[in-house]
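All protein chains of the complex are present and in place, except for one that has been dropped.
Now for chain A:
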Amino acid sequence: MAPRIQSRRLSNALLPYLTSSQSSSTSSISSTCPSSKLFSRQFSSTAASQTRLRRHMFQWLSTEGAALKHHIPGETNYLPSRPDRDGNSNESSRPFPGNRNFVSESVLSEDLRNEVYVRVVEKKKSLRAVSVELGIDMKRIAAVVRLVEMERRQRAQGKPLSLPYARAVHEMIPTTALAQEGERQPYHEPINDLPAHPSTGAQIFYPVPESRSFTRVDAGRVFSGAPTLEKAVADKISHPSDLVDEIIENPNSIEWVGKGEKARQVLQPADVRIPHPQLIKLEIDRKAFPNERRAVTQRHAERLEKQEAAEQQRRERAQARREKSIQHVEPEGSRFDYRIQDAKFTRETVGADGRAPWAPGRRYGVPADDRKRGMVKIPTRVEA
């Protein structure tokens, strides 16, 4: 697709109204806003003079603001910030000079998002691999694929798209461009971020003898209240990222602690929980064998392939299990299909009194909270 950057100058739609004749706007203000000052003048026949602030505004619009009336395509049209103590003021990502904490984040450019779609859907690469290649978060990759899919469908159906709007917005905000051939693709955002786990919020005083090694694996066990690892098991783990392979292949291998409702899985080290755990192994390899670039890359690719195969297999198994528990019935002469799901109404699934909140079906004698304040009714997630 052709780039959406246009050579033609676009003008800000709001500015003509601001610079229009002042008498009409003042009269409308005096009729609608009964401030004490205006009340005192209501029998006066002299035209109200401009307020000081308003005069300053028009003065600004005719001098400094005039430069912002037309924006340069491909560049942000933000107010220039006041130079700080060091005298540098060229910060194009801060739209509000008074609020230095607000940084406008860049969005994916048109080419980059189309490239994401091509790699995922047409070249059949995994979301994980594309995320690492283009430096985009995996969730964003998934969202982009869905949205581009939707856009293509709308185009195919001949539905109108608001392209001028998209074009105008893309021209005025910072974007991450797709790298040219041979260039290195800049990272759009950090891809390996990890939200703080709620169970790490507790401040725990846990004395450990100096002679004992205490790693992230042990810290996770302390946070989740699990007993210390056996020495034989702990000695086998040379680096916390060693656990990744096993857990990806079989997530049920993570140990459980606690009983009943309080049962929880042992908190794993960050090396396991991050979105791209395989990058740690890659970095370790790179450090260990700085001269064998190709071998390291190949080993990384192999690991990735193995991991993806395991994940794919697991997904298929789960899907098959789900399908097996659902019976599809298509009655003759009916407008609808029926899906009959196996359910278990036992003491474990409905609780001793039959009113467990997780039990299938609706409860007896328990108020439905569906109309309470703050209950979210719209879907909050998309099933993959």
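We adopt the following convention: contacts are C-beta pairs under 8 Å (C-beta built on N, C-alpha and C of every residue); 3 or more make two chains touch, one makes a residue touch a chain; residues count from 1.
Definition applied: contacts and distances are computed from a predicted model.
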| item | value |
| --- | --- |
| Protein that the absent chain corresponds to, by UniProt name, given "small monomeric GTPase", "Glycosylphosphatidylinositol anchor biosynthesis", "Ribosomal protein S16" or "DNA replication complex GINS protein PSF2" | "Ribosomal protein S16" |
| Hidden partner chain, touching residue among A:75, A:133 or A:149 | A:149 |
| Options A:333, A:357 or A:374, residue touching the unrepresented chain | A:333 |
| Chain A residues touching the omitted chain (full complex) | 149, 153, 327-331, 333, 335-345, 350, 354, 360-362, 364-365, 370, 383 |
